[in-house]
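Every protein chain but one is kept in place in this view of the complex.
All chains are identified by letter, namely A and B, in their written order; residue positions are counted from 1 within each chain.
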Amino acid sequence: MSSKTTTGATEPARAGVERLHAAGLHAPADAVLSVRGLNVRFNSENGVVHAVRGVDFDLLPGKTLGIVGESGSGKSVTSLAIMGLLPPTAQVSGSVRLKGRELLGLSDKDMCAFRGNDLAMVFQDPLSSLTPVFTVGTQIIEALTIHHPAMSRKAKEARAVELLAMVGIPSPRERLKAFPHEFSGGMRQRVMIAIAIANNPRVLIADEPTTALDVTIQAQVLEVLHTAQEETGAAVVMITHDLGVVAGMADDIMVMYAGKPVETGAVDDIYYSPRMPYTLGLLGAVPRVDVTEKTSLVPIEGMPPNLLTPPTGCSFAPRCPLASDACLDGEPDLEPVGAGTLHRAACIKSGSLGGSVDVHDVFAAPPVPVSRFDTVPREERRTVLQLKEVRKHFSLTRGALIKRKIGTVKAVDGVSFDIREGECFSIVGESGSGKTTTLLEIMEFHPGQDGEVVIGSLSNKQAADAKTKAGMRRELQMVFQDPTGALDPRFTVYEVLAEPLENAGMGREAIRKRIMELMKLVGLQPDHVNRFPNQFSGGQRQRIGIARALAVNPKLVVLDEPVSALDVSVQAGVINLLDHLRADLGLSYLLVAHDLSVVRHISNRVAVMYLGKIVEIGAVDRVFDNPRHPYTRALLSAIPVPDPQLERTRERIILQGDLPSPLQAPKGCNFATRCPVFAALPPAKQEKCLTLEPPLEAAASTADQRFACFFPDGELDEDMLVVHETRSTIPPEISRPQAPPLAPQ
Amino acid sequence: MLKYLAKRGITYVVMIFLTTSAGYFLAVSSLKPALLEQERIPRPTPEQVANSMRLKGLDPDLSPWQRYVDWLTAIVTRWDWGRSPNGAYINAEFGDRVWISTRLFLASIILTLVIGVALGVYSAARQYKFQDRVITSYSYLAYIVPAPIAYFLVQLGAISINETVGDRIFFVTGISTPGVAPGWPQFVDLLAHYVVPTVAITLVGWGAYQIAQRQYLLDNVNADFVRTARAKGLSRNRAIARHALRVSFIPVAQSIAFTVPAIFAGGFFAEKIFAWPGVGSWSIDAISLQDVNAATATLAYGSVIFAIGAILADFATTLVDPRVRVQ
């Protein structure tokens, strides 16, 4: 018995559900999974948390439903409730029917017949989701054994090999004997998918399956999921916070907010004509990697409500720019937005939205800030940071007693760039590309560094004495990725902000004044200075981190993934703040980010790194609109865009495998092992890539763009190109009636 | 793997050497057997004492360094650990006693680990239920009782059982009764001597393992990989038994490093209280007799036991954790 279910426990409740089904709310006969009135409550010390409040949907065979929402919206709880994997303390009510069979109220033992068989799930974190002490083969075979005890050992092994091959794991027979820690994150997620599809499930639930992965790996895993769905014909529930990820995959979308679906409909309706201000805001909050013209992002102010007290009005009203008194009067139901449509929204103003309504008008997005430096030509601006041939090599040793060197990891290998006043320079690349190590080399001021780091007018070569170092510290400050980890939990905000000021030798009164200034500058209430970091939301914490970095008036701020830990709606506010601070204070930024959309939105110039080297560098619009290096092309192509039609039709490059170990890098071009251009080259030309190292050279024109490739714009290998045209061949008009997203009300 | 063990082995040899040397200097500078000699009756002259000490290689007039060099040379060249003030050879005394101690502890070590781990798993499976509370409370109780007092209480218990029955079922002291016929009677006699100390050591020892194993298992019960196993179709209990249990053994395997020396240390008390002539009781007696060489030898023995424990732990960890195996 995994969950107490009021449905199973009490007859009247059961009768109520039966009545609902009888009253036309029943699932379409062909739905594999139909959920009605799903409610989940948890007991907490502060009271009962109503985490999921009335979720309904039907899932048809072979179709994909995307559930979109931010953290705490109840999307993961919904999926675990369907699987019956919530802790026993959770109270689940409503109805979950798999092929007509009610699942809620079943005992843990009875649920076992469905879990892993008809109903399978892929979890978010592939690193912790596999048992570390068993081989991958054992874990796949276990899934088969549970539901097919009669299957022979040989047959099971053959099936496991087949599954591993299906999810794209090279030499699957040998890899069966490997342990999870011998796989990379992306590979482990493939194994998870293999386990999930082992018994040809009818429904596959994927909970943020790519969130922990790099973009290129994300693209691979999404591809694998796509294949898996085609192979098994399973219906998929895809849970994500990233509107881009589901745009190309989903048939229907359900947007959740505060535990409740607030808008549901076919994917095109949701993306092109959202009728709920929250959906509208979410779409406007995401920067687009494919759009040149810069517009401000839409920030959704405030925080989601707590789920302890039942809302008396629309739960989004406190954050909604359109909210009026009527919105506070009762929580709106999910209603069809027009006659005869399956697009439904829980908003009393849904009629006035949709179509041509501009999200920037609705949410009063701030104007795009302009820095006083923007009009000055780059050459005339002062250099605030310059890197000359910066290197960081680690030697790898082996041997217990006598260490012998087996190779060198070139984490950063001759990186040079400069940052001018008022400009934002970004470094992008997969994890392991050396971008974070580059930041560390800048921040640490190692006088022993091979190359040179010049900050303002001071070089790391002179940074031997404390005074020079202090001078350099004042010029540059850093904002960290994880806003929670970057603030000492035992400091109040005042203490956090006072630390750099005290260190700079400021007087008490001056410090107090400066802190109040800073609080206002980053959009926090000055009277909150006595609070502890854990009393702020993630976005507010990141603002505190920014305020701390700005305290001593640095020229350059180093931003290490400043928004990647934040929810989409909060992220937009922080990006806008950074944008506006750069303009108002004349700051320069050095930004490291894996999210290329954010990079495009905020940067002026960008460098793409691969295995410690810059492979392409230049003005952000040049590089993103006309990428020359195959890696840049692949990276850009891997980013899903929140535009369903574009996603369905566009051609994408799926790189093979993971970032290779730096030890295995070829003598010539590092990227050759994964390069889609290289793969299509005739052997004679391939030889050049393998033996010669391509220099970072300017494109023919005088434009600000340099790249390190012998064969830019070359033909791409066809095996690495994927187009999902299957979907686009069926016009939405035909597909929709076939696939009613939700039962009519 | 072998290389790794070899490396650890060498580190421990160095450590044993250092601790033993440090122990020797401590013993040489604080233990003065000559003083005890002088209390003999008839009181010997200081010259006689010095003479007899010199003959046994315990010359108090030499500098500690010189004595250390002599002592070390003897060990390295002849494996001779020196003599006691009463003239006995350490090497000869040691052999028997090590065997007696080992016999006493081996059973206890195995029982402690097996019972502790088993009860830990059992109580974790019944978290917050009656059985769990009883077992865990017992373990906490074991934590606040000093080992020798616990042994003493067990001894009292055994005595009272003997008295109640009116016959000598258990021997509460000694290792064997002299003159028992070989064969079956000897075995029964052996058992009667063994039971009480073994039970006492085990009763005190398992608590820590029960608490640790229970906690490790509970830490893993809600792990992501258990959820994955359940999503495959295993019931909660089976998922825990198959996946969480095995992972929870890893830290327990690591803690073997501390079991062996801990039980050895407990052994000092046990031997003292149950009057077993093992290394422990011998060493304590030797120290009160101001015996430098015996004290140092037992110290070396203790260090070796620790090193064995640590290497065993490495070995056990390798056995259960594939992540260690590969390096």
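The definition used in the following text is that contacts are C-beta pairs under 8 Å (C-beta built on N, C-alpha and C of every residue); 3 or more make two chains touch, one makes a residue touch a chain.
Basically, contacts and distances are computed from a predicted model.
Of the candidates "Aspartyl/glutamyl-tRNA(Asn/Gln) amidotransferase subunit C", "Quinol:cytochrome c oxidoreductase membrane protein", "Acetolactate synthase" or "Oligopeptide transport system permease protein OppC", the chain left out of this view carries the UniProt protein name "Oligopeptide transport system permease protein OppC". Checked against the full complex, the candidates B:Ser84, B:Thr198 or B:Thr298 give a single residue touching the omitted chain, namely B:Thr298.
Considering the full assembly, A:Arg473 is the residue among A:Arg36, A:Lys156, A:Arg473 or A:His580 that touches the omitted chain.
Considering the full assembly, B:Ser255 is the residue among B:Ser255, B:Asn293 or B:Thr318 that touches the omitted chain.
The hidden chain makes contact, of the residues B:Ile100, B:Leu113, B:Ile263 or B:Ala307, with B:Ala307.
Remark: the residues of chain A touching the chain excluded from display are 42-47, 49, 51, 70-77, 80, 86-87, 124-125, 208, 211, 241, 303-308, 443, 469-470, 473, 477-478, 480-482, 485-490, 492, 499-500, 503, 530-532, 534-538, 545, 548, 552, 565-567. The chain not shown here touches chain B at positions 15-16, 18-19, 22-23, 26-27, 29-33, 35-36, 128, 136, 140, 143-149, 152, 156, 208, 211-212, 214-216, 219, 251, 254-255, 258, 261, 264-265, 268-269, 272-273, 283-284, 287-288, 290, 295, 298-299, 302-303, 306-307.
Criterion: only the chains that are shown with their structure count from here on.
Centre to centre, using the average C-alpha position, chain A and chain B are separated by 54 Å. Remark: chain A residues 2, 83, 85, 87, 108-109, 112-117, 120-121, 123, 125, 128-135, 142-143, 146-147, 179, 181-182, 192, 195-196, 399-401 touch chain B in the complex. Those residues of chain B that touch chain A in the complex are listed here as 3-4, 6-7, 10, 222-225, 227-236, 242-243, 246-247, 250, 320-323, 326.
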